[in-house]
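All protein chains but one are shown at their positions in the complex.
Chains: A and B, in written order; residue numbering restarts at 1 for each.
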Amino acid sequence: MWLYLLKRLVLAITIIVIAVTLLFLMIRAVPGDPAAVLLGPRATPEMKAQLHEQMGLDKPFVAQIATFFGGLLHGDLGFDVFSQRPVAEIVFEQLPYTIELILVSILWAVVIAVPLGCYSAIRRNSVIDQVTGVLSVATIAIPSFVMAVYALLIFAVTLRWLPAVGAGNGFWDGLTYLILPAFAIGIGWVGYISRLVRASMLEILGENHIRMARSFGISEWRIVARYALPLAILPTVTILGVGIAWLLSSAVFIEVVFARPGIGALIVNAVNTRNYPIVMGVVLVTTFLIVSATTLSDLVNAFLDPRTREKL
Amino acid sequence: MSALLRVQDLRVRFRTMGPLKALATGTEAPFIDAVCGVSFEIRKGETLALVGESGSGKSTIARTIIGLQRALSGSISFDGQEIEELSGAERKPYLRRMAMMFQDPVGSLSPRLTVRSLLTEPFRIHGLKRRDAGSEAERLLRMVGLPADFARRYPHQLSGGQARRVGIARALALNPDLIIADEPTAGLDVSVQGEVLNLLARLQDELGMAILIITHNLNVVRHMTDRMAIMYLGRFIEVGSTERIFDQPRHPYTEALLAANPEPDPDAVLNRIELKGEVPSLLRRPSGCEFHTRCRYAQDICGRVFPEPSTSPDDTEHSFRCYFPLKREIIPGLEWLHPLSVGTE
């Protein structure tokens, strides 16, 4: 286990280093003066000169990469010349909104999916079981932004039950603003998670200690809720690692549709205004998030299932 | 007769782990020697058998001869030409003159090709002028006793015996001087085994190629071969003419192998010799004579120094590596007098 942990961490760090190098090269691969490219067409000569100096463009290439990595280690993601603030500050200001959105989405998905999964496992081949079977493939295929626009149209524009755009003020107000966007993302995962819960639930319900409990006359629902469910939910934890990339991608669209703050909205805005330092900052932070999440889920997986340790 | 293939002091080594892991786990020798110092030759038109349990290195020798595996040291010469160091294009002309049949009759045929394509594959590989491919395939099929319409089939539509015949036909396509047959009867029904061996023997009579048979099936050896070599943990422990070894095995391991072989002779049942224990791991070779851990005649010296090859005084072709070879006075009717003469007949 310790050897696996070590190997997995080394792999994660290697991937991050390569990713950062690739991104660095990508900026440089764009023809023309990097400073001019980074600043976009609206840059003034003073801004260019300032950035030139900051990036150390007169230094040799290897030194540039070294400075870049050095800066990253200190949490320095670059400098946004337009707002005259460090990129890291801007990105980390927006990140909590996105994480909040993702967490509530997961909550939505779990709240709907777990009961569905349990029900499907207990009443196998019932109508609900078959419907969730179809939904499991269907909901993840439907793009979240279409979901979002429809949800907006129905619940905010037509029915006016929930606020349409923005993030609200304060906790409770903010929560009402989160319901629709989070639903639009979370619904995609309902089918998938419910199938997963169903599968692991079926496996657990077949095990001996559960059959023993059943023979004591404990009701089926009580068995499921009290004994089987805690075990059945565990595997779903590991898919969240794989799912974080998907969630982040969906969040980009959702934040635009509901005009919410967050790193998705930030990067779309930055792309539109050609604000390259911000774009790169968001890519770096999200890549780091994804690598951490997949590494963590792999480790949880290895802890739960010793067979996966062999694979690395 | 001159030697068609001469193998001298061949050694083949496999890595068991990467150098980093070896360093991390403190393994001093992260490799195994699958073949260590084997020499033999095959004459034109001759049939030689390599016999031994699985893991004895017999298949590795075959793969090294054909070039699928690099040797650590030693030489392999084919028709007087050193071929071990050759690779790629330099080796190709020699691969035209030898052909290998692999163990799995169906699995050694490329699954998406028809039998016709499989049979004409050697011509395409060697860029030979393709006469009519259809008639060429038909000729080869007829040669191995399969109907011509088999040319349209795919490997998965063939039975084991049929696939083996296709394999033989493909091996013979370019009229090679040497065929290497790795377990030619593996996975076949007993009746089909006989048919395949008869076919090989007949074709050898007609075409005159030499055959190197790799097998642990002693019936195949007795049926097919002129000479045999018995392998144990990557070394030859006894070499000689097949008839001679079956008649007078000198190494205790050979004796045990022969005794374990089921025979149609009802009297042979009495002479079963049980081998003690498992084949030792190649990772931990026993010291001295590697067979001493399982040998019922083993003495102190056997565990210390590996014996050099010695030859029988009355047959210089028959050599073996043992300090206490089995002796047999050939006095008909009095075999039981000699304490070690536990023959098989």
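Just so we're on the same page, a contact is a pair of C-beta atoms (placed from the backbone, for glycine too) under 8 Å apart; a residue touches a chain by one contact, two chains touch by 3 or more.
Assume contacts and distances are computed from a predicted model.
In the listed set "Peptide/nickel transport system ATP-binding protein", "Cytochrome oxidase subunit III", "RNA polymerase sigma factor SigK" or "Dipeptide ABC transporter, permease protein", the entry agreeing with the UniProt name of the missing subunit chain is "Dipeptide ABC transporter, permease protein".
Shown chains touched by the missing chain in the whole complex: A, B. Although one chain is not drawn, the whole complex shows that of A:T14, A:S126, A:T176 or A:S219 it is A:T14 that touches it.
When the whole complex is considered, the residue among B:T47, B:T60, B:S108 or B:S319 that touches the unshown chain is B:S108. Within the entire complex, the positions of chain A that touch the omitted partner chain are 11, 14-16, 18-19, 22-23, 26-27, 30, 37, 134, 137-138, 141-143, 145-146, 149-150, 152-153, 157-158, 239, 242, 245, 248-249, 252-253, 256-257, 264, 267-268, 270-272, 274, 276, 279-280, 282-283, 286-287, 289-291, 294. The chain not displayed touches chain B at residues 63, 66-68, 88, 91-92, 95-96, 99-100, 102-104, 107-113, 121-122, 125-126, 145-147, 152-154, 157, 159, 161-162, 165, 191-192, 195, 199.
Operating definition for what follows: only the chains that are shown with their structure count from here on.
Distance between chain centres (mean CA atoms), chain A to chain B: 59 Å.
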